[in-house]
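Shown next, in structure tokens, is the structure this report addresses.
Left out: one protein chain. Kept in place: all the others.
Moving on, here comes subunit A:
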Amino acid sequence: MDRSRNASLTSDETTAGPGVTVSIAVEARNAVKAFGQGEAAVRALDDVSVQIRQGEFFTLLGPSGCGKTTLLRLIAGFETPTSGQILLDGKDITADPPNRRPVNTVFQSYALFPHLTVAQNVGFGLQMQGRPRAEVADRAAKMLTLVRLDHLAQRKTSQLSGGQQQRVALARALAPQPKVLLLDEPLSALDLKLRKEMQIELKRLQHETGITFVFVTHDQEEALTMSDRIGVMSAGKILQVGSPRDIYTRPANRFVASFIGETNFLPGFYAHGQVALAGGHVPVAAGTKEGSTVTLAVRPEQVRLVAADAPGSLPATVRDLVYFGTDTHCHMALSDGSEVVARLQSSVSGEAGLEPGARVGLVFTEGAAQVLED
């Protein structure tokens, strides 16, 4: 092992687990972006630091207005940060104009050039870089084949459907082979069926090109199914970065837990490795301050129903059953009135003869309950 190389491990490299080194494609360091002056200033980004790895599908997920677009615009160079830096391949590009950054964007509105044909749109980036005409045409044709639009190369963009325009925008942004592709809610204007198709298409394109994708969405399901890693944002901050599984199973705080998937929040009291709730105790992983008031987060699918007096279970009363086809949601109340929802397979809940008013016992899947400090 070359120790000197290891020792000089700089900020553009990080470890993604034991012994694995990955390089960082883009990084925001303490990025702040404020709009307006003085009292009326809005902090669209409030000290954001994030590292996006080479070749990954990274998603920025958060509600509308949390600063996702602003972060993309800082990376693309359409805005300059109020303070902080943007790094590309470890190089500070904060002062570079957008045309000098090897980063391309798929705009939410597509922003296709209406006076150019589909092929000219796709070749635009290469043409501006001064590549030879033949190479531009050749590459545009290849990109159109990649997005399966080769038969429409000579059309004007106004003659295309929404989904086709989307593909042209993708081909146009991918044609110059950028280091990073930025996608700002590219699927939100499409109907559900087309959106599902494009999700698969995007994953395929990312896989085939190997380009780092930074994808913005406010749709948690989209983020969970598509991403290698997700950065959850709220009010100008990145709250948690992790794999979809990490974020889903170990949300860092109440916002992340409630924004992604459905969650039961139960007030409790932590002591001696367990949380005291109404009617019982739940063992949890250690690490919380002894004697503090906490919130216990449990996903509905991690709640199991057992016999009313089974040892180690929490007593509860069934309030309501909501049928969803394969699943049935069972709404229950603990002895102090706090509500818990369990997701059960409909076949199971049917056989168990559950009905409103029934007394049951609750247990949580081992290790599933997360402690969130208040």
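A few notes on this one:
Just so it is clear, a contact is a pair of C-beta atoms (placed from the backbone, for glycine too) under 8 Å apart; a residue touches a chain by one contact, two chains touch by 3 or more; residues count from 1.
Throughout what follows, contacts and distances are computed from a predicted model.
Missing from the rendering is one chain, named in UniProt as "Spermidine/putrescine transport system permease protein PotC" (options: "Isoquinoline 1-oxidoreductase, beta subunit", "Carbon-monoxide dehydrogenase small subunit", "Spermidine/putrescine transport system permease protein PotC" or "MacB-like periplasmic core domain containing protein"). Interface note: of A:Asn104, A:Gln166, A:Gln199 or A:Ser227, the residue touching the hidden chain in the full complex is A:Asn104.
Among the residues A:Gly125, A:Pro251, A:Gly280 or A:Pro300, only A:Gly125 touches the chain that is left out of the figure. Here one chain is not drawn; of A:Leu45, A:Leu60 or A:Ala76, the residue touching it is A:Ala76.
In the full complex, subunit A touches the omitted chain through residues 76-78, 97-100, 103-105, 107, 109, 111-115, 124-125, 128-129, 158, 172-173, 176.
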